[in-house]
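What you see is the complex with one protein chain gone and the rest in place.
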Amino acid sequence: MHKMHNTPLGRVFDVFNHIFLALLGLATFIPFVYVIAGSFATESEIAARPFFLIPETITTAAYDYIFSTTTFIRSIGVSVLVTVLGTLVSLLLTMTMAYPLSRKKLLGRNLILNLVVFTMVFNGGMIPTYMVVKSLGLLDSLWALILPVAINPFYLIIVKSFFQNLPSELEESAKIDGCSDMGVFWRIVIPLSKPVIATFTLFYAVFYWNDFFNALLYISDSAKWPVQLLLQQLMMVANMDFGEMDTMLADPPEESLKMAVVVVATVPILIFYPFLQKHFAKGILLGSVKG
Amino acid sequence: MSLLSMKSRKVKTNGPLDTNQLTKTQQLLKDKWLYVLLLPGIVYFVLFKYMPMWGVLMAFQDYSPFKGFWQSDWVGFDHFQYFFQNPDFFRLLRNTLILALYDLIFFFPAPIIIALMLNELRMQFFKRTIQTLVYVPHFMSWVIIASITYVFLTTSGGAVNAVVEYFTGEKINFLSSPDWFRPMIIGQVIWKETGWGTVIFLAALASVSPEQYEAAIMDGAGRFRRMWHVTLPALRSTIVILLILRLGNFLDQGFQQIFLMTNSLNRSVADVFDTYVYFVGITQGAFSYSTAVGLFKAIVGIILIYGADYLAKKLKQPGLF
Partner (left out) sequence: MKQKKKSIWMLLLTFIISALLIGCSDGETNTSDENNDNNQENTNDSEAEGNGEPTDISIMTASFTPEPPDESSPAWQAIEEFTNTNLDIEFVPNSNYDERFNITLASGELPDVILTGKTPSFINAVDDGAFWDLTDYVDEYENLGQMNDIVKNNISIDGRIYSLYRSRPLGRMAMSIRQDWLDNLGMEKPTTIEEFYDVMYAFTHDDPDGNGQDDTVGTIVSEYEGPWDIMQTWFGVPNKWGIDENGELYPHFQDPAYREALDFFKKMYDEGLVNEDFAVMDPAKWHDAFVNGKAGTIVDVADAASRNQDKMIDADPSLEGAVDLIGAVEGPNGLHNLPTTGYSMMFAISKTSVETEEELHKVLEFMDKMSTEEGQNLGFNGVEGRHYEIVDGVYTPTEDQGLVYEHEDLNQLLTFIPEERFLTAPLQEIEKKEEKVMKANEEIAVPNPAEPLVSEVYSRQGEQLDNIILDARIKYIVGQIDESGLDEAEELWMNSGGKEYIEEINQLYQEAQ
């Protein structure tokens, strides 16, 4: 996309485009800056100023509290483990299932696809799923956070359609060269799908990172609680059930502490994206084959 | 241009595999490796999606967790009848549908537009920075967003209302006015999820080859024609699929968001199925009733999915299958 000739209108568009996107970036990012600022601010400042980007007095008290015990560090460790393992399992299962389904002549394909689409809108609900997880002996195991949600049917359908758009000539020539379907999948399809893999790595990783509900249902051992569950503990106490808030035994968590936990629980997954971004560009390869 | 369209057509056609002449057994044998690949996924769906599917039947029971599924009483369509005869049903339906339509019209295209705009940026560093910044709100919880929304929009010292007052001399009760409720909800969703939504479109755009652009330039296509004829078609199948899938959850709304933004003054437009189910199902423990409402939503969803897929095929667009 270099050295394109640019019309005056195009140049106006460029200027507008840059300004608009820069403003959008600011608008989306500034509230997070407020959260970061709040995590370093004193309670009285948070109460006194409705919104600020730099605290008047900077204090690390909230972080000192968070890191005064190993609890949060351990829970981040749990989250990282579940996210890495879960993303690997999910990608593997999604890719291996999506590829055969992208082959239109496969017998039984339509039945399977219909059954998959069905699960996107119909589900058994919390209690029956719990029963299955329990009967598989997964309770209190980190696998309970991964296996019941290993394939997202939405992602499966999207990956399948990505595969469908791959040029079939490639597969055919590979087959002529003596590759089996399995060989085509691992040696041709997977290498060509880097942007897809990068995208769904991100999607699954973010999903696993943000999930707290499955941990709430399936994990009793607090040593295996992910960081989002701790965040939930702190955020919910004060907000949802305000009227019934049980503050008699323990004071409600301080605002700065809540914000610090948000920062601690969010930043690891945030920095994951820029790292993945460069892999999106590698999809160029795919196009060059087409041409 | 003709060159381009030919190319894209070529991509979609299937190879000349002469499977038609094979018997079913031969076909199964030939595709054995494909079935091996398929197997783990099928096991997953059977185990974790279809084994618990009996839960749907709770809609026809008075399910009691303690008694269990088999001991609970069957009540047929009682819950559905109660739901449809509820005096609030039409208000809930109306609110849900309007919000869903707003979402489709105003939110759905937003990530596509932003992805196209981002795609026009040539400075890689700037592009990646903006991409990263716009996706940050996805990670903020609704509790925090609701809190920040209040700080900005309140009539007692909110920044937005200060500006509005400066220009018009009057304040707007964004937070309490039923007229502003839907724009506010959609605005929050756009702010929170647009950046995240661009990820998939940017991935789709990554598969457009530079040669396609160069060919278009050769054809003398200007900036906007390139966008229209090269970039947008590359997104087409993704857009159609996402649209169809979105319809499956057409009646679903972010419960937490709406719950947090609802108050006594805007409740008339804010009550939707999801908040209703929350109150009835979770706070009042009516499992079966909320399952029945969920089942109703799911049936609407499945009809919309297949309807949209059918329509897409009619319009010669790539569908779900």
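Going in written order, the chains are labelled A and B, and every chain counts its residues from 1.
We take it that a contact is a pair of C-beta atoms (placed from the backbone, for glycine too) under 8 Å apart; a residue touches a chain by one contact, two chains touch by 3 or more.
All values reported here derive from a predicted model rather than from experimental measurement.
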item: Among B:Ser64, B:Thr129 or B:Gln256, the residue in touch with the chain that has been omitted; value: B:Ser64
item: Option from A:Leu21, A:Ala98 or A:Leu147 whose C-beta touches the chain left out; value: A:Leu147
item: Per the touch definition above, residue among B:Gln27, B:Thr129 or B:Ser176 touching the missing chain; value: B:Ser176
item: Options A:Arg11, A:Lys134 or A:Lys278, residue touching the unrepresented chain; value: A:Lys134
item: Absent-chain interface as seen on subunit A, which is shown; value: 42-44, 46-48, 50, 65, 68-72, 75, 89, 92, 96, 126-127, 130-131, 134, 136-141, 143, 147, 178-180, 182-183, 186-187, 213, 216-217, 220, 222-223, 225, 229-230, 232-239, 242-244, 246-251, 255
item: Residues of subunit B (touch criterion as defined above) contacting the omitted chain; value: 36, 40, 64-68, 82, 87-88, 143, 146-147, 150-151, 154-156, 173, 175-176, 263-265, 267, 279-280, 282-287, 289
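In this text, only the chains that are shown with their structure count from here on.
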item: Intercentroid distance (Cα basis), subunit B paired with subunit A, Å; value: 16
item: Contacting residues of subunit B [partner subunit A, same complex]; value: 7, 10-15, 17, 19, 24, 27-28, 31, 33-38, 40-42, 44-45, 47-56, 58, 65, 114, 117-118, 120-122, 126, 128-141, 143-145, 148, 151-152, 157, 159, 191, 195, 199-200, 202-203, 206-213, 217, 222-224, 237-238, 241-242, 245, 248-249, 287, 291, 294-295, 297-298, 301-302, 305, 318, 320-321
item: Residues of subunit A defined as touching subunit B within the complex; value: 1-2, 4-7, 9-10, 13-14, 17-18, 20-22, 24-29, 31-32, 34-35, 50-51, 92-94, 96-97, 99-101, 103-107, 110, 112-113, 115-125, 127-129, 131-132, 136, 147-151, 153-154, 156-158, 161, 164-165, 167-169, 171-172, 180-182, 185, 195-196, 198-199, 202-203, 206, 210, 231, 235, 239, 262, 266, 269-270, 273-274, 277, 280-284, 286-288, 290-291
